[in-house]
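Just one protein chain is left out here, and the rest sit where they should.
Should a chain be cited, it is by its letter among A, B and C, assigned in written order, with residues numbered from 1 in that chain.
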Amino acid sequence: MAEDPEAHSSTHRVEAFSDGVFAIAITLLIIEIAVPHVEGDQSLGEAISDLWPSYFAYALSFITIGIYWANHHSFFQLFRRLDHFFLMFNVLFLMCISFLPFPTAVLADYLDNSDQRGDAVTFYCFGLLLPATAWLALWTYGRWRDLLADGLDPAYVRFATWQYIGSSGVYILAVVASLINPWAGIAMAASITGAYLLPPREPKYIEHQH
Amino acid sequence: MAEDPEAHSSTHRVEAFSDGVFAIAITLLIIEIAVPHVEGDQSLGEAISDLWPSYFAYALSFITIGIYWANHHSFFQLFRRLDHFFLMFNVLFLMCISFLPFPTAVLADYLDNSDQRGDAVTFYCFGLLLPATAWLALWTYGRWRDLLADGLDPAYVRFATWQYIGSSGVYILAVVASLINPWAGIAMAASITGAYLLPPREPKYIEHQH
Amino acid sequence: MAEDPEAHSSTHRVEAFSDGVFAIAITLLIIEIAVPHVEGDQSLGEAISDLWPSYFAYALSFITIGIYWANHHSFFQLFRRLDHFFLMFNVLFLMCISFLPFPTAVLADYLDNSDQRGDAVTFYCFGLLLPATAWLALWTYGRWRDLLADGLDPAYVRFATWQYIGSSGVYILAVVASLINPWAGIAMAASITGAYLLPPREPKYIEHQH
Partner (left out) sequence: MAEDPEAHSSTHRVEAFSDGVFAIAITLLIIEIAVPHVEGDQSLGEAISDLWPSYFAYALSFITIGIYWANHHSFFQLFRRLDHFFLMFNVLFLMCISFLPFPTAVLADYLDNSDQRGDAVTFYCFGLLLPATAWLALWTYGRWRDLLADGLDPAYVRFATWQYIGSSGVYILAVVASLINPWAGIAMAASITGAYLLPPREPKYIEHQH
């Protein structure tokens, strides 16, 4: 794995900026939950319980972004160097991550509304599809421009490619499923996050000749 | 205390991310205090004074999160290495920290409302119980998977275990107390934070054989 | 390129603080998009589609700030040392970057309103002019106080000067254009951002005598 110090420093700074965006996007999720206004003889306790869709949406998005953060770090280790357009694709990816608090808030507000639940879940699954696709684009660009670390096992590269295509694919299925049954869409989105809670496959490096 | 450079680098990055979440969650607390709308012949000065529950809730949550931040750093020093699930438990812990601005805002809005004060305080104490329990889970997982630094004094490990169980326990008591008398619940929550303002017991390491 | 360690450490810290401000300003953009309140027999899906000006404004501002972030790093590499007023000018620049979520929100709310579109676009282009001008001021101050790295090619210095003047100039033209036709103003603002997506010219250093 060839690496020059400048490339390392540049990688470090992109990661630090990305980590900042992850940390802020993940923490802003709570801002979208408004303090309930208690009316009539409803108690505050009931009003707080009635916000369960907000807690659910908060937890699901928080864990999803948290996993993206953890994987982003390992992901950047796979690259020998980064070029200008790779950085721009990373900005695009971060734009999708930063967008997530909005579909999360939409889901939180309408999950409990049988008329609008479908649209809310479809939009939420679409919101999750965006960073998955941007990640795939980042990976595809990096492979195309030959930015990957020398000696990275081709079997691992193939595995990763299929994994990223698979994630985007399942989110597309979740969008489609949500059009038929919202709960199915949510279940699929939550399942992907659940699957990513398991330890990732470690990248393998092979000896190589110069 | 055995330590390898990669483990160190990984610890460093988790800490940096965690620090980001702490810094954002602590600073977002102020967002929840809305500028008062002055009506009739109330003066702005009176309206600002009437927000005392907001200032109280702001200060208590700020200091509590600030203490968690300080202790989180010392806590991570106790571990020789971190594994995947440890990181996931840490994400869970951060999810509880990031949640705090919400119960803080609920407390601020309803502490001065004699009808709803009870529910607000119960929810706030429950909000404080969450990170305390997640911290205990993180510690328990780390002990179970044998991630602790070599040579950490077993007496210190026992002490820390009881301290973390104790903190969660007192927050449970605060939740229960708040059901009987809201001010008692608040007093207990504030007391734990006050106690943690004192210098923590330093971890001790003992010589060990290889 | 002469450089002393203390200057390096100081540069590093200013960059870290600036990166923090960039990361937060860029992530706060999403906060300005409010969850739509569905009324009558409008569906949530339609309401979400109707927010296209918000998505457009979000994406344009996000990419613009992302480019500023990337260029800010390269920019700081051009300086041998930073003095007190340079830091103050940098604070001024960051004040303009942090301001951007506000004109972005104005644009998002009024781009679809034929009566107010003109004012919204003018204000947005003016908002983009501010950091471009502050950047030029930072550069001009640095040149005037002779803070640039030794051996930086004068041809590059002239090129950069004209580039920064040019960017501010085009934003002034975008402000003027928006007074005649709002879409022309928006098109110009988007074009500058599009042009900056291309790889920047690398600075050149020449050998120099001591």
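Criterion: a contact is a pair of C-beta atoms (placed from the backbone, for glycine too) under 8 Å apart; a residue touches a chain by one contact, two chains touch by 3 or more.
This one's a predicted model, so the numbers in the text were calculated from it and none came from an experiment.
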{"item": "Chains on display which the left-out chain touches in the complete complex", "value": "B, C"}
{"item": "Hidden partner chain, touching residue among C:I24, C:L60 or C:V175", "value": "C:I24"}
{"item": "Residue of C:V91, C:L147 or C:I165 in touch with the missing chain, whole complex considered", "value": "C:V91"}
{"item": "Where the missing chain touches chain C, by residue", "value": "13, 16-17, 20-21, 24-25, 28, 31-32, 83-85, 87-88, 91-92, 94-95, 98-99, 101-102, 105-106, 109-110, 116, 119-120, 122-123"}
{"item": "Residue numbers in chain B that touch the chain omitted from display", "value": "15-16, 19-20, 22-24, 26-31, 33, 35-36, 38, 43-45, 48, 58-59, 62-63, 66-67, 69-70, 73, 197, 199-200"}
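In this section, only the chains that are shown with their structure count from here on.
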{"item": "Smallest count of steps, each to a touching chain, taking chain B to chain C", "value": "2"}
{"item": "Chain nearest the global centroid, as defined over all protein CA atoms shown", "value": "A"}
{"item": "Size of the rotation, in steps of 5 degrees, that lays the CA trace of chain A over chain C", "value": "90"}
{"item": "Chain centre separation in whole Å, for chain C relative to chain B (CA means)", "value": "37"}
{"item": "Whole-Å separation of chain centres (CA-atom averages), chain A against chain B", "value": "26"}
{"item": "Numbers and ranges of chain B residues touching at least 2 other chains", "value": "24"}
